[in-house]
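The complex is shown incomplete by one protein chain, all other protein chains being positioned as in the whole.
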Amino acid sequence: MPHRFTYRVRFRECDPMGIVFHTHYLDWFEYARTEALRELGLPYIVIQDSGTTLPVVDLAVKYHESARYDDLIIIETRPLLSESKLRLTCSYRILRQADLRLLVTGHVTLCFIENGRTRPVPAPILLQQALGAGNA
Amino acid sequence: MPHRFTYRVRFRECDPMGIVFHTHYLDWFEYARTEALRELGLPYIVIQDSGTTLPVVDLAVKYHESARYDDLIIIETRPLLSESKLRLTCSYRILRQADLRLLVTGHVTLCFIENGRTRPVPAPILLQQALGAGNA
Amino acid sequence: MPHRFTYRVRFRECDPMGIVFHTHYLDWFEYARTEALRELGLPYIVIQDSGTTLPVVDLAVKYHESARYDDLIIIETRPLLSESKLRLTCSYRILRQADLRLLVTGHVTLCFIENGRTRPVPAPILLQQALGAGNA
Partner (left out) sequence: MPHRFTYRVRFRECDPMGIVFHTHYLDWFEYARTEALRELGLPYIVIQDSGTTLPVVDLAVKYHESARYDDLIIIETRPLLSESKLRLTCSYRILRQADLRLLVTGHVTLCFIENGRTRPVPAPILLQQALGAGNA
């Protein structure tokens, strides 16, 4: 079961074509990721305050249909830890709530960096446990 | 030869990790794309005013190293029309000007929509000609 | 009684000082304004679709304390139509939910433009009625 986050499209996110400018879907991925981690019991701010940050390694997005101003949309997040525990990949689907049309699909992959270091480390144990539960 | 666009990283683009928040590189892709089309003699605003818009179909980004506040960066754009002329793919490399380190690579694919219609059409002839020259 | 809108501070909104970059509070004013109009029974999208847009005429903001990443904040909106009905001024207070500290105060004034014209017109009657009820 993916995590579901509902969001209202804002006027500032829409462009002269009357549709959401394409980079904002990436912002929404981040909002949904944050809420998915919170629901798993490990808010990103807790991870960060314990000295680990999660820079983005890569991402990819496919745009199927456009969201429009004031649309309510649903962002589905499926977080998955790599077998090495070195990478967290969140897969996304964005749907319009009114008609459940699929608007956007994509993924974002993050790694784990401890403060003051540059080489990635495995996911914090608490996150491994939280995601283990989430993925079970 | 790619088109080269130089850009100064802004404070509002940097996050609490002290690095550029990952979605802003996508904004820079758009700035560079706009200037690449202008240099080819066909500014995006001219295409748009003639009744064709270019929604994004898909994109992918790899993050190698982080840009930081006040860095001067170089965004290299290589635009390429698909054989069907239905899609324009811009390939990107982002480098830090000071040390020419490779920060980000990626691509953005766009299609062509005429106002009031929903099915993609081939690139406007003027753009085919401009890109033919650019790709020659 | 002001309209109250609760919002979660996003990572992309925070800068290298670890605080919200100052322009984002203005974005939140817009989110809160949109929801205040919706609660008054006249969503902005309905006004817009009936042919009236609301460009911003002026604004002012005072920053008292900083919001930080993942803070829950409350945005209070008090919309007031000018006696001439030509201008809508929304007064704002932003508070941190956890301790109710006052973070930001300000106002945004908008006018009413009918599509295809440039001179401002009085507020649509439905909005006058909605705000009359709201201000009573």
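A few comments on the model shown:
To keep things simple, chains are lettered A, B and C as they appear, and every chain counts its residues starting from 1.
Simple rule for what comes next: a contact is a pair of C-beta atoms (placed from the backbone, for glycine too) under 8 Å apart; a residue touches a chain by one contact, two chains touch by 3 or more.
Remember, it's a predicted structure, so these values are computed and weren't measured experimentally.
Considering the whole complex, the residue from A:Y69, A:Y92 or A:F112 that touches the absent chain is A:Y69. Residues of chain A that touch the chain left out of the display are 11-12, 14-16, 18, 21, 23, 69. Where chain C meets the omitted chain, the residues involved are 16-17, 19, 22-23, 26-27, 30, 48, 53, 55-63, 66. Although one chain is not displayed, chain B still touches it through residues 8, 10-12, 27, 30-31, 34, 43-45, 48, 69-70.
Here, only the chains that are shown with their structure count from here on.
The angle of the rotation carrying chain A onto chain B, fitted on C-alpha atoms and rounded to the nearest 5, is 180°. Centres computed as Cα averages put chain B at a distance of 34 Å from chain C. Taking the mean of the C-alpha atoms as each chain's centre, chain A and chain C sit 28 Å apart. Under the contact definition stated at the top, the residues of chain A that touch 2 or more other chains are 27, 30, 48.
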